[in-house]
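What you see is the complex with one protein chain gone and the rest in place.
Right after this comes subunit A.
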């Protein structure tokens, strides 16, 4: 963001979405009903992370006890399962081809497992150790192909890796504390990503040069989750300070805060609906709050989980979203 506000900017209002400007231009949201349509039971411990497959129905999820499961969440069948040699698998990701998954956690690594249906083959045998950090792995994501992975770590850095060789392609230094989350930009020229950390900063990086392009520091506590707005011009963040915020990259500042006095627990995971009109946020108070991104108001609160919501992602075609919780289950909402 702006390193320090020059005098002429002091008069600008904090929120971009001045209520009177938006209210008349944007239709009100009607009655909002979303229910749990599937409950995935099978993890024996806290679910920490999940990711969707591009086929819009399969997902991968990881948990505290080291288990990583691939489900067809439409039928709720488990299709693959592997147990990692470490606990607290905080990161997992589905490869774009749908043929592999990546995961990691307290082992400080990110490993890639090709998915196989061959009963004679042990999934763990083909495991590839790709990323090596000096502290826990908090997030990982494939880029546009199965052959590159971007990771975030408690060691304060992010890194880009070549999957096949395990070679470090680029590292990203700048966070002053643990990096907890990342998201790749959907931009057409696909060259940037955003990360959030315990230093309360959200930083936007150039993947090619490793340089930080923009940085935003308005949260009061750890940033647990960052997600780009579908146009790529902005991103949302969820933090332990119980707020979610929207940062505009072109205006180079925070443009909206999503908070309510009655919400006092941290937001652990955020994602947008397909049009970016709704922001779904999972919280440490076991609930999911649905926010109207443009009006800044809360549209709905979803109950159901019996412990913290730790992960939340909207499906690739926007028909549903999946939430994972410390209550050992995942839920699909639509």
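Couple of notes before you dig in:
FYI, a residue touches a chain if its C-beta (ideal position, glycine included) is under 8 Å from a C-beta of that chain, and two chains touch if they have at least 3 such contacts; residues count from 1.
In this text, contacts and distances are computed from a predicted model.
Per UniProt, the protein behind the absent chain is "Regulator of G protein signaling 11"; the candidates were "Regulator of G protein signaling 11", "Globin domain-containing protein", "GPI-anchor transamidase" or "NEDD8-activating enzyme E1 regulatory subunit".
Within the entire complex, the positions of subunit A that touch the omitted partner chain are 2-3, 12, 16-17, 21-22, 25-26, 29, 34, 37-38, 48, 53-58, 66-67, 72, 74-75, 77-85, 88, 90, 97-100, 106, 114-117, 119, 122-124, 127, 134-136, 143-145, 147-148, 154-157, 162-165, 167, 169, 173-174, 176-178, 180, 188-190, 198, 208, 211-214, 220-222, 230-231, 233-234, 240-242, 248, 250-253, 255, 260-262, 264-266, 273-278, 284-287, 293-294, 301, 303, 306-307, 314, 317-321, 332, 334.
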